[in-house]
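A protein chain is absent from this complex, but the other protein chains hold their places.
Order of writing sets the labels: A, B and C. Residues in every chain begin at 1.
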Amino acid sequence: MSNTLSNPDIIRVLPPHGWIELESHNGSDLDVVNAAKVSFAKHSTEFGKEENGVLKFLMRERHGSPFEHNYFKFHVRAPIFVIREWQRHRIGSYNEESGRYVELRPDFYTPDEARIQKGKPGAYTFTKGSLLQTDQLLRTVDSANKSAFKRYQHLIKAGIAKEQARIVLPNNIYSEFYFSCNARSLMNFLSLRMDESAMYEIRMYANAMFELWRGVMPSTAKAFTETGRIAP
Amino acid sequence: MSNTLSNPDIIRVLPPHGWIELESHNGSDLDVVNAAKVSFAKHSTEFGKEENGVLKFLMRERHGSPFEHNYFKFHVRAPIFVIREWQRHRIGSYNEESGRYVELRPDFYTPDEARIQKGKPGAYTFTKGSLLQTDQLLRTVDSANKSAFKRYQHLIKAGIAKEQARIVLPNNIYSEFYFSCNARSLMNFLSLRMDESAMYEIRMYANAMFELWRGVMPSTAKAFTETGRIAP
Amino acid sequence: MSNTLSNPDIIRVLPPHGWIELESHNGSDLDVVNAAKVSFAKHSTEFGKEENGVLKFLMRERHGSPFEHNYFKFHVRAPIFVIREWQRHRIGSYNEESGRYVELRPDFYTPDEARIQKGKPGAYTFTKGSLLQTDQLLRTVDSANKSAFKRYQHLIKAGIAKEQARIVLPNNIYSEFYFSCNARSLMNFLSLRMDESAMYEIRMYANAMFELWRGVMPSTAKAFTETGRIAP
Partner (left out) sequence: MSNTLSNPDIIRVLPPHGWIELESHNGSDLDVVNAAKVSFAKHSTEFGKEENGVLKFLMRERHGSPFEHNYFKFHVRAPIFVIREWQRHRIGSYNEESGRYVELRPDFYTPDEARIQKGKPGAYTFTKGSLLQTDQLLRTVDSANKSAFKRYQHLIKAGIAKEQARIVLPNNIYSEFYFSCNARSLMNFLSLRMDESAMYEIRMYANAMFELWRGVMPSTAKAFTETGRIAP
């Protein structure tokens, strides 16, 4: 049985088109501890102080496998250039909207402000662009969105296959997908994507994902944060 | 939140010491269909005839990824020679009782009857042994169990580390573990381990696992059976 | 030591910008057989008739693991909409050119002819478009490429971060990546991507990949073809 979740489990990210929903989940802080305790043929029925100690020990010593016995299914709407980074994470399950099968909606991501990139590979820093740069970016992206979608519609109307027409669409168009994973894989994602070196846009999704996950496994999320977000 | 399951979700296998419990699960036949339908930006709210058609199509055409958005956590007690085969399945999560950490219990698997192996590699068949053979097997296994455990206890009492003492214990001693996986991985397990070429003992666990899984995803289990148990 | 491969191991795909190179590899038909024979504590030193029989048996019976002890490293240049499908294959290793780090080159994929999509989901067929449709497609894609790249350059010149500028670029721009996998994973890829239901463009890469692989493991490739390209 799927635990369908209502509004509190949806967070808007990169609005107005983006969001992430924790659609279903299974598992708790206590389950982590009991997965570890099976090594000792022991079992806890409540999550108390001792259990929290075990959990923190597992996190600190990077005993990862007990964090795998749980399940999180996210439903996500994000721009393709974000999804491209996301789907490089291999420990998890994906199903995504396909531009081969459906006509895509004219939902594009337009940044709020321009960013300036400094430094060398491996040590980039980003600062806020000038008002002029932001203005240029916004206008350029906006006109790019419009002209690309116009071309797409033109090709669709001409009877050309959707899978061909969509190749003119830019990487900031939104797509939608399911992502299922366990907490260990999730923490690996968060350790990389909440990091300040991560791209701003995926960081926003990672932050939201962290909040949704924290609602289900608060002690694990706390231990993860306290250990410096190093995935066990 | 974990859906803790009561007695109907435990099946005895290789009694008196063996069993398998579906301790928790998440996901349904409908979730499979909706994972597939995201490709078309569609969603069903009920599992009806059309949804069953989609599910059967996915199974037949071996579109496997929609079967991954679900979760099954099994708690198992089985002999080590069974676990050795089990843990070769890599798409899933394991935590197991450790003979390094705890003193093992004197629970050993003794077969009901002797088997005779015929044929050549890749095409073995097994038939029932004679009463004499069964008698020999049972007596031999029984004395092996007893003398091995006696040696184990002797070493433990002598103050020798558990991890050294346990090396004298035979492969038919029971151990206990958690196994978490999704339905796609589960079907892969079942396709290999319910097969008549699979070892009898693991087949008993696979059959029980199938029953427990069928209780949660009846239409998927039906489609899987009808397609000849070929994992999608 | 890497076996660097020369020109015969590069195949042009979706020219003029696309190609796939088998940059390095390790393993042979014989290695498949010996991985299987370790079950019997046996070993062959030459690949003869008996070994080919074993190989065909493994393929037919879908004993997959012996096909994993080998290594293929491909270097690929392909349009992003192809890479998006490719990187959904999780059993393998990827490293890719990043639009966050480098300015992208103005290499875009323009189809040779228009396609018309018919049928319903799960049973699409594609036919050649009319000359008019092809003309419309080519002119539209060409102007899309040019205007998108102009916008990209404009943003880069304005000092905006590459990771922001690139979001206006369409999905038919080329990127470059390494893909390493073993023959089992490769066959899984080929079974799905050489299929006539696969998208034309990825099929071209799959066909080239098959040729490169066949040069290294001819008997495995033959058995795979004869079994109807069902991945073991």
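Please note the rule applied: a contact is a pair of C-beta atoms (placed from the backbone, for glycine too) under 8 Å apart; a residue touches a chain by one contact, two chains touch by 3 or more.
Predicted model, so just to flag it, every value in this text is computed and none were measured.
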{"item": "Option from A:Glu61, A:Glu103, A:Asp142 or A:Glu226 whose C-beta touches the chain left out", "value": "A:Glu61"}
{"item": "Where the missing chain touches subunit B, by residue", "value": "79-81, 84, 87-88, 90-91, 94, 99-101, 109, 111, 114-117, 121, 124, 126, 129, 133, 136-137, 140-141, 143-144, 147-148, 151, 154-155, 158-164, 166-172, 199"}
{"item": "Positions on subunit A contacted by the hidden chain, ascending", "value": "39-40, 57, 61, 121-122"}
{"item": "Missing-partner contacts on subunit C, residue numbers", "value": "1-3, 24-28, 30-31, 35-36, 38-41, 65-66, 68-71, 73, 93-98, 101-102, 176-178, 180, 182, 216"}
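One rule holds in what follows: only the chains that are shown with their structure count from here on.
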{"item": "Centre distance in Å when subunit A and subunit C are each reduced to the mean of their C-alpha atoms", "value": "26"}
{"item": "Averaged-CA centre spacing for the pair subunit C and subunit B, given as whole angstrom", "value": "35"}
{"item": "Residues of subunit C whose C-beta touches two or more other chains", "value": "121"}
